[in-house]
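I have a structure I would like to understand better, so I am pasting it below and will then ask my questions one at a time.
Take a look at chain A:
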Amino acid sequence: MSETILFWSILVSQLMLAGAMISATTRMIRGPRAQDRILALDAFYVAAMLMLVLFGIRVGTSVYFEAALVIGILGFVSTVALAKFLMRGEVIE
Partner candidate 1 sequence: MTSLLDHLTVLPILLPLATGALMLMLDDRQRVTKAFINVFATALLVFLSVAMVIRAANPADLLAVSYPLGNWPVPFGIVLVADRLSAMMVLLTSVLGLSALVYSLARWHAAGPNFHTLFQFLLMGLNGAFLTGDIFNLFVFFEVMLAASYGLALHGLGLARIKAGLHYVAVNLGASFLFLIGAALIYGVTGTLNMADLAAKVATIPELDRGLLEAGAAFLGLAFLLKAGMWPLGFWLPTTYAAATAPVAAMFAIMTKVGIYAVLRLSTLAFGIEAGASAGLGQTVLQLGGMATIAFGAVGILAAQTTGRLAGYCVLVSSGTLLAAIGMGNAFVTGGALYYLVISTLAVSAFFLIVELLERIRIAGADVLAITLEAYGDDEEETENDEVGLAIPGALAVLGICFSICVLLLAGLPPLAGFLGKFAIISALFNPQGLTEIAPITPAAWWLAGLMIFAGFAALVALTRTGISTFWATMSDTPAPVRVIEIAPILLLLGLTVVMTVMAGPVMDYMYITAENLHAPAIEIGNILATPLVVEVAP
Partner candidate 2 sequence: MTPSFLLTFALLVPFGAALVAALLPQNARNAEAWLAGTTAVAGLGIMIYLFPQVANGSVVRQEIAWIPALGLNIILRLDGFAWLFGVLITGVGLLVVLYARYYMSPKDPVPRFFAFFLAFMGSMLGLVMSGNIIQLVIFWELTSLTSFLLIGYWFHLAQARDGARMALTVTGLGGLGLLIGMLIIGQMVGSYDLDVVLDSGDLIREHPLYLPALLLVLLGALTKSAQFPFHFWLPHAMAAPTPVSAYLHSATMVKAGVFLLVRFWPVMAGTDAWFWIVTCAGMATLIFGAYAAIFQTDLKGLLAYSTISHLGLITTLLGMSTPLATVAAIFHIANHATFKASLFMAAGIIDHEIGTRDIRKLSGLFRFMPFTATLAMVASAAMAGVPLLNGFLSKEMFFAEVAERDANPFVNLALPIGATIASMFAVVYSLRFVHGVFFGPKPEGLEKVPHEPPALMRRPIEILVLLCLVVGVIPGITIAPYLAAAVVSVTGPDTPYYSLSVWHGWNLALAMSGVALVGGVLLYWALYGYLAQGVDGPPLIRQLQGKRIFERIMLTITSKWARRLEARFGTRRLQPQLFLLFLLAVALPASLLMSRLGGINLSFAGFDPVFALLWAIGIVCAVAAAQQAKFHRLVALILLGGTGIVTCITFVWFSAPDLAITQLLVEIVTTVLILLGLRWLPKRVEDLSDEAQVLKARIRRYRDLVLAGLAGVGMTVVAYAVMTRQIPEGISEYFLENAYKLGGGTNVVNVMLVDFRAFDTLGEITVLGIVALTVFAVLRRFRPASESIAKPEQQRIQAEFDDRAPERSQGDTVSEYLLIPSVIMNWMFPVIIVLAVHLFLRGHDQPGGGFAAGIVMSIGFILQYMAGGTRWVEDRLRILPVRWIGSGLLLALLVGVAAQFVGYPFMTTAFQYAEIPWIGRVPMASALIFDLGVFSLVVGATVLILIALAHQSVRSPKAARHAAPIKQAEVSPDAPVESR
């Protein structure tokens, strides 16, 4: 019983996250401005991170937790770099 509940709820959740990632991807592709795309990439990162966490639940191991944590702690670095590039034309001054 609990297996079934878990299976379906995780699957649906993952599908929703995949949907989230698809939305973000459309924004990444459609733009129109660079800031929109970067914003979308940031959202994409977050959805991906949550996807990893859900995957951990799905296979019942926390061995993939660090991967999610790395996105959580460091995922913003590349978006920060991109944002700063937009604002200043260079990442490190």
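Inclusion criterion for the candidates: all candidates are chains of the complex that A comes from, given by their letters.
Assume contacts are C-beta pairs under 8 Å (C-beta built on N, C-alpha and C of every residue); 3 or more make two chains touch, one makes a residue touch a chain; residues count from 1.
Values in this document were obtained by computation on a predicted structure and should not be read as measured data.
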All of 1 or 2 belong to the same complex as chain A; which of them touches it?
2
Show me the residue ranges of chain A that touch candidate 2 in the complex, using the header's touch definition.
11, 14-15, 18-19, 21-22, 25, 28-29, 31, 34, 37-38, 40-41, 44-45, 48, 51-52, 55, 63-64, 66-67, 69-71, 73-75, 77-78, 80-82, 84-93
